[in-house]
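Below is one structure, written out as structure tokens, with a few remarks after it.
Removed from the display is one protein chain of the complex; every other protein chain stays in position.
Moving on, here comes chain A:
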Amino acid sequence: MDYFKQTLKTDCEDLLARFQATASVRFEEFSAIWREMKFSSIFYGILEPSEKKVFTRLVLSAASQYLLPPYSFQIRVGGLYLLYSLYTSQFNVPKERIRIALKDWDELIRFQQDAVNAQHYDVVYILKKLLSEQAVCFTAMPDTLSFQVKKKRVDRRQQLCESFVDRPTRPQELIGTDLLEELANVHEHYEGLKKAILPRPPQSNLSLVKPNLVPKLRSAVLTFCSWQQNQAEFGSPSDGDAGEGTSSQAHDESSRRAQLLASIKSRSYAQAVEASRSRRHRQIELTSAAQDSESTRQIPRFRKPPSLKMRTSSRFTAEGSENGGLQRTTRLWRLTAVEGEKTEEKKKRRFIWKERMRSEH
């Protein structure tokens, strides 16, 4: 059954991309796309009853990842609608349920609160409906696990759909006017304290504190912001509204919604992936953004540092390249093997049952 994983991902993301293009969170928009794609027929053509169950579990599991961060609020709404639609369209009796892990529950409640605050009644209604129909299975982990180490490692790489994720807004959010004001106060106070502990009035050329800290910080954030906008203009395909023939009133309505959505998006992002990236990493991103916006795009985000062995050997050869003789004599206590000196033993020996059995007889 696992061979459907990739195609299910393709189908779900196709549907959600179309939903994203509507720039709406209305269920009408979603169900129109669902009908247009004839998505209900995804359950057609399965003959074995047990296969129906397994397939339903698989498709629900494929869809449920879009319900959670780091995906944007709109995609998460799409994910919720998708789960609801799949749940209601399945043929199983009793119905296969949507698995929610305990660790994701808080996230779902926050999502519901955001929807309530923004008065997205259809989102709240569907969420409540799923719960009251007991369509949710309260579990320990999102999927059942059976220690399939090798299999999972392959498909872990291609999981996140980048275009469904909001751009990071954490720096802008964190460094708002309030914070800058506060920081300016603290900074002033700090400078005053430093001056106070000096025995005599300081000379003008002695800098006690970093001057212009607040303006510098502000400009750094602004640079990051504009760099991000440039990136977006070049990078992403145009998010044209697909609103064909919408009346002016509806358009007004949707733009009001878009504003609301934007505020929610920024809020819902507050609990998103950012936590996994270290602060230090973000600092690097900020400064490099200020220096050169083009080159940063080419640099892979996570570059694997060279191994200890590599670093040792490169340092060793760089520092002591002139006395090669010395290297040869010191080989005994050296902990690493020199490049090109690999022996055949390096080849991994595999345990072969057949040989083992033969040797026993």
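Assume contacts are C-beta pairs under 8 Å (C-beta built on N, C-alpha and C of every residue); 3 or more make two chains touch, one makes a residue touch a chain; residues count from 1.
Just so we're on the same page, contacts and distances are computed from a predicted model.
J.: Identify the UniProt protein name of the omitted chain, choosing among "snRNA-activating protein complex subunit 3", "Kinase-like protein", "RBR-type E3 ubiquitin transferase" or "Ribosomal RNA-processing protein 41".
T.: Result for the unshown chain: "snRNA-activating protein complex subunit 3".
J.: By the contact criterion defined above, which parts of chain A meet the unshown chain? Give residue numbers in ascending order.
T.: Listed in rising order, the touching residues are 3-4, 7-8, 10-11, 14, 27-28, 31, 34-35, 37-51, 59, 84-85, 88-89, 91, 94, 97, 99, 101-103, 105-106, 109, 116, 119, 121-122, 124-126, 128-129, 131-132, 134, 136-141, 143-149, 152, 155-156, 174, 179, 353-354, 357.
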